[in-house]
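One chain of protein is taken out of this complex; the other chains stay put.
Coming up: chain A.
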């Protein structure tokens, strides 16, 4: 089998020494982790390696020799390096030598028990050690779960080897240890003061946050808030749901358990960045609103807007009470329904006018809650729209109920008209013999209902359209809120700035070749695409999505059943 040697690019200019790393025999590949320089005592090297093996659980061993000679090849050095092969028994013993800054290295193996005498082909794969150590492979979903350990792909093995050998990279060349290594960090371990300070500061901050959150949850769960009108109100307002969602997020971040694996860490980071951006945008919005007293202007325009809506509705009803679109309505029913709805609008306007002195103050205080986040502000906007158009919702319910009654009455009387009956026990239509007076009254009622149908249907149609308009507007706002909630911003920024951290795979580039020398490849990290990144790291949200398909929605509209087009997760099914 072809022998593959994964060689770190940082060791290309290292002094002569021996190579240490991991030998994966089933794939015939050697992953070189570092170079140990002369002088060294073999016993100490073996001790050091066994220590490293204990900590990292990876079989790190001496793989071969590395000679980097500035002058012509020295015979004595090469003999010495071959003799080392007998001290560190490793099968096969790899010898790599580089001459005078030449790009093309010669690589050979020494097999003690060579049962095949032909030359094995050797492939030299260069890799960037730091990037491979920091990166995380994202294999496609179908290959990850059921693979046994020995089926594991080569690349996962290589990445795991480098990632788990962090302890090896902690010793640098300024240490006074028995072994002198060269690897990517051998010039000195880098650390950032800011990161260390943040890590130290995060512990008390987390404790404080957990304490505050427990207080808040105690208050929220108190019995006082569970009484019927209040609990109904909380469940209907989307602001409360959004606040609850954010509280949950805060709990996840401030929990003192460390993240077990990479996915959890990314999730925590995504939630943190999302919250930060949300609050920043909210404060920006708040500062824009409160500057130049825009809140005052908003409050001043709110009442005229509500008045305007009411006037438009009144005009609409007057139009319906006349001859709308040239259709002839039943005059009496028309007047009854029209006057009924007009009275409602009159009541609504009176309530709005009653509240008008307090609107500005209420709006001012409610606007302050925008500092909790842009999503909260958008939810409040959606709730305000719902409250302002409450009369449209009421009209829709009245119209729908009336229409629904009419349709069911019509269908049942139609069955009577044909001499059939609905059998509730068997859930089917059976024939039935009616008395004459039953038939007479039934037919009379049927005729009345049939001829009153256009009027009711028209009112129903108009109010349903208005209601659907409001629902669409609310739905768009909720879509925006969901987008802000679920977008994994930290992952996207990481993919943009440090694309090697999120790897979908690797790519190989063939470097210059020379006849007689081993094949040289450069292994680079192939980053994850943005689409699969967002899909993988999406934050779960209390998303609202359409409950019904188009056909069932149309069916419900036709029969006059009340529609609640958006379903929230956690809502009871009706």
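Here is the rule we go by: a contact is a pair of C-beta atoms (placed from the backbone, for glycine too) under 8 Å apart; a residue touches a chain by one contact, two chains touch by 3 or more; residues count from 1.
FYI, contacts and distances are computed from a predicted model.
In the listed set "Dolichyl-phosphate-mannose--protein mannosyltransferase", "Ribosome biogenesis protein brx1", "PIGH acetylglucosaminyltransferase" or "C2H2-type domain-containing protein", the entry agreeing with the UniProt name of the missing subunit chain is "PIGH acetylglucosaminyltransferase". Which of A:4, A:249 or A:267 touches the hidden chain is settled by the complete complex: it is A:4.
Considering the full assembly, A:153 is the residue among A:153, A:369, A:499 or A:541 that touches the omitted chain. Listed here are the chain A residues that touch the chain not shown: 1-2, 4, 25-26, 28, 91, 113, 115-116, 121, 123, 125, 142-143, 146-147, 151, 153-155, 505-508, 510, 513, 519, 521, 526.
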